[in-house]
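Structure record follows, encoded as structure tokens.
Note that this complex is displayed minus one protein chain, with the remaining chains in position.
Showing chain A:
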């Protein structure tokens, strides 16, 4: 505290941290639902992953089949450094493959939490109100970090207990995995807090932190590819610090210290930077943008494209890489699944019992996943008009000579074409991945058939959201229920033995089986018909109803 200020003795102690306790309670109160959902989802993920590995890869032969996949480059990128591949039990697989994804989820949680409670608050000027009260300069950041540590600790403890309970895994090693993952994620929370000092905008801070995570992800993957168990390069990534505890193989705790030290260092850097900047300001000044719009920004179509292209680009990049990597795994899959299927009835129902068709049905399941992701994209993007309308931007546009049909048409065209592009990228990325590793069981033409048959099923989702938007805009989220239903029926329908008509509710059930060589033209036409009718209904409803404004 500055000596120049003659502060009354009562405030000297708290100084820059005054009010932290209040803020901690306030954040927990404000985020009680959000924190509960994150905690629940992550614990469920740990439990589900444990359960799935334990059930599907139950015998040593299938476990070693999986281990063989994890030795391939794509296996390393999407998995881990490869400790314990020679005795690949459930716990070993959890630690080897799970940590990468668990840290991804926990890091995103950490980044969003820190940005939300520090920079986003400052940007919205809500924290101006808070800071005007008896609250120290560092109190919001410290309170955010405290709540994050508490949340991560709760998740780690519950997850470790879940792993031990569901899979009967060693308790100490389970804790090493969950605590290690939590500590790695906290490092990214620290990164986010530093980013929040550097830039004045919440979105930029989030983007910057996610970019750092992306680099850490790539560094770990490349480092681990050079050497089983990780090379010197791997150790530069916080994700590796959790993996290097060698949980379930040969447990050691000291790598976790790296995470602790890094987090403390980052928090210290953030506090130094925070002391040097003004409230609401960042270390990097805003760059001015264009004073005039490009000539191409003309009309609702151009605007819809401008608003959706970022999401499309990143979705194509992320999902494209994921499905490309999956494609490179195809040659190993046949062997792996063969081992799995041999005496596992559940897996037989998912992948089919015919060994010669194994890789085909595996690609089919992967394509189903890819299409589900695209359906998610279709739902999100088709809901954009609703966001435009309720934010009040729609009102401004509609006070100009723009008809409702033209405006909604522009939004729907961009969302629909974007979905088609994403599906094409996903499907051909699998094909390209397979070609790169010289796997030619399915031709380019086969993949094209898959693309053209899944496309109308995705159009149904766009149509459904439009119809809901036209008639009951509050319920556009109902489309997610259909997607969840499609997923469950597509993956587990055969396991639950549900009746035929229940299958038919899922749009994907009308899509011919991938690479089966049979295309039921009637079904495909039916999908297009349903999509078209739903879409038109949406337009009719939207032209008739009041707009929600303000």
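Definition applied: a residue touches a chain if its C-beta (ideal position, glycine included) is under 8 Å from a C-beta of that chain, and two chains touch if they have at least 3 such contacts; residues count from 1.
Note that contacts and distances are computed from a predicted model.
For the omitted chain of this complex, the UniProt record lists the protein as "ABC-2 type transport system ATP-binding protein", which is one of "ABC-2 type transport system ATP-binding protein", "Response regulator", "Nitrogenase" or "YeaH/YhbH family protein". Annotation: of A:31, A:395 or A:446, A:395 touches the absent chain (contact as defined above). Residue in contact with the omitted chain (choice from A:252, A:277 or A:298): A:298.
Within the complete assembly, residues 123, 200-201, 203, 286, 288-294, 297-300, 303, 306-307, 310, 391-393, 395-403, 544-547, 549-550 of chain A touch the chain that is not shown.
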